[in-house]
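Missing here is one protein chain; the remaining ones are kept as they sit in the complex.
Right after this comes chain A.
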Amino acid sequence: MTTPVLEIRNLHARIEDREILKGVNLIIPPGEVHAIMGRNGSGKSTLSYVLAGKEDYEITEGEVLLNGENILELGPDERAAAGLFLAFQYPIEIPGVATMTFLKAALNAQRKARGEEELKTPDFMRLVKEAGSQLNIDSDMLKRPLNVGFSGGEKKRAEIMQMALLKPSLAVLDETDSGLDIDALQVVSKGVNALRDGQRSMLVITHYQRLLNHIVPDVVHVFSDGRIVESGDKDLALKLEAEGYANYGGEAA
């Protein structure tokens, strides 16, 4: 059996005294796109932060394997270099740092961490051009400080562009559809779909089914009260859309 890109075993995590993840189990084989749906407050975003290594959370139990390697002891930057990318629900502003500068710093930091040569500038420019082409990102946008004054759509496009440039083996997309109108959603989805190459895996976290019309998942998981309570194919998303989360316990959203 091929090694899964992501394997989560009985993951428990808490913030201060409150347990938020209560035994998550999940396996994503290479090339598959899995969606996690759940009501607000079910712990979906926490799962994305815990995977990426945000400090605020304490892991009390369980394992997370990325391409067979346990990553829970690694810092966020080491996990990034190992191939994990998180597209943020709310991308953070970095004032004064041109988007282009940030991209180059990030890419070269990862390459260096993997023992690869830093990119020569012409090669870097070529990669940026490739990554930006699907996403309507022009050179003007690349000169602006990262995420500062970006519209909701620009922020999400910039996230997907970074993903295209960094070429992770696992991309976690946290509520990538939030704040997007239908046109922007199409551009972003197109960008994401272009990165489905049969090898790269994705974990798409969303509240609404509509994103999954554009990024069609192989597997849909329902998340409730800190764990996955049901899994199915893409039709499960449609069922959820029709019936809501009420069947999965807790209060209606």
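What to note about this one:
In this section, a residue touches a chain if its C-beta (ideal position, glycine included) is under 8 Å from a C-beta of that chain, and two chains touch if they have at least 3 such contacts; residues count from 1.
By our rule, contacts and distances are computed from a predicted model.
The unshown chain of the complex is recorded in UniProt as "Fe-S cluster assembly protein SufB", chosen from "Fe-S cluster assembly protein SufB", "ABC transporter permease", "40-residue YVTN family beta-propeller repeat-containing protein" or "cytochrome-c oxidase".
When the omitted chain is restored, the residue from A:Ile59, A:Ala109 or A:Ala194 that touches it is A:Ala109. Checked against the hidden chain, the listed residues A:Ile94, A:Ala194 or A:Val216 yield one contact partner: A:Ile94. Residues of chain A that touch the chain left out of view are 52-56, 75-77, 79-81, 85-86, 88, 91-97, 100-102, 104-110, 113, 118, 121, 124-125, 128-129, 132-133, 138-139, 142-143, 145, 162, 166.
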